[in-house]
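Left out: one protein chain. Kept in place: all the others.
Showing chain A:
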Amino acid sequence: MIQQGTWVKIQRQVLPVGQRAPQLPEDTKQVPFLMWAKGFLVAEAEMNSLVTVKTITGRLVEGTLTEVEPTYQHNYGTFIPELLRIGADLRRERWGGADDE
């Protein structure tokens, strides 16, 4: 059970397949239009149940509880060896000199 007042993320289906905008490409037509919001849980609830949250601006939004205390995980990525080469190439082009100097 997730406590009332917990900061959570919800998912809501805004438009199901079949009711989406007419001008969409085929692949997009075949999936529903979804929305995600964050807020404080208005009443205690189970994961994946239909809940209401109060957002940071004070709006009440309904949706399925998908994440508790959501945070950011994005980062600087993994090793990209090409970047090392670009740096070395450019410095050599600009300033000259051999690699082993």
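Assume a residue touches a chain if its C-beta (ideal position, glycine included) is under 8 Å from a C-beta of that chain, and two chains touch if they have at least 3 such contacts; residues count from 1.
Going forward, contacts and distances are computed from a predicted model.
Student: When you check the chain that is not on display against UniProt, which of "2-amino-4-oxopentanoate thiolase subunit OrtB", "DRTGG domain-containing protein", "Energy-coupling factor transport system ATP-binding protein" or "ABC transporter permease" does it turn out to be?
Tutor: "2-amino-4-oxopentanoate thiolase subunit OrtB"
Student: Which residues does chain A use to touch the chain missing from this display?
Tutor: Considering the whole complex, chain A reaches the absent chain at 14-15, 19-21, 23-25, 27-28, 31-38, 55-59, 72, 74-78, 80, 82-83, 85-87, 89-91, 93-94.
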